[in-house]
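Below: the structure, in structure tokens.
Yeah, one chain of the complex is gone here, protein chain that is, but the others are all in their spots.
Moving on to subunit A:
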Amino acid sequence: MTSYTICVFTENSIGILNKITTIFTRRRINIESLTVSETERKGISRFTIVIRSESREAVEKLVRQIRKIIEVLAVFGYLNEDIAYNEIALFKVSTPIGAKPLDIETINKVYKAWVVYWHLTYVIIQKTGTEEEIFEFFDYIKPHEILEFVRSGRVAVSKSPQTLVDYLPEAEWEYYQ
């Protein structure tokens, strides 16, 4: 199974998420993660969808079906090497009195993770990175007892020098603010 990152650029309108996900549902393709936000261009949303597939051909067909949605401006399918990508994870880790203290230096310097909230009995650590990096850190911090763990969807941009606007129809694109 290969991971594919599908970036979908759409008009920012009600119901568009439904229109996109139904394309996956119908073909029984599971969405591993999904992130949506407005792009640097006003009114254009970017969906970053990660799926796994054994067939590049199936992913290409999927991309063409997504492109058929009227509100969709552009769709790109990427392999991991085509993109710079990251996720963000938050770990709520138990730190009761008397327990083995956290090695903050290792957390910071080795794992590039940061404590973002201190409590008497726990801390919240933020770690950004790839899925693999996040799970490496997961294994490291596990002995301290993970009370809660949450991981975002992937965000990704293409390594290609072309920008989004190169692919969009000609228009006066305003910056998002």
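What we mean here is this: a residue touches a chain if its C-beta (ideal position, glycine included) is under 8 Å from a C-beta of that chain, and two chains touch if they have at least 3 such contacts; residues count from 1.
The rule we apply is simple: contacts and distances are computed from a predicted model.
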Missing subunit (named according to UniProt) among the choices "4Fe-4S ferredoxin", "M23ase beta-sheet core domain-containing protein", "Acetolactate synthase" or "ABC transporter permease subunit" = "Acetolactate synthase"
Hidden partner chain, touching residue among A:M1, A:I14 or A:L120 = A:I14
Query = Among A:L34, A:L73 or A:I141, which one is in touch with the chain left out?
reply = A:L73
Request  = For the chain that's not shown, point to the residue among A:Q65, A:T128 or A:S152 touching it.
outcome  = A:Q65
Query = Contacts of subunit A with the missing chain: which residues?
reply = 10-11, 14-15, 18-19, 22, 26, 57, 60-61, 64-65, 67-68, 70-73, 169, 171
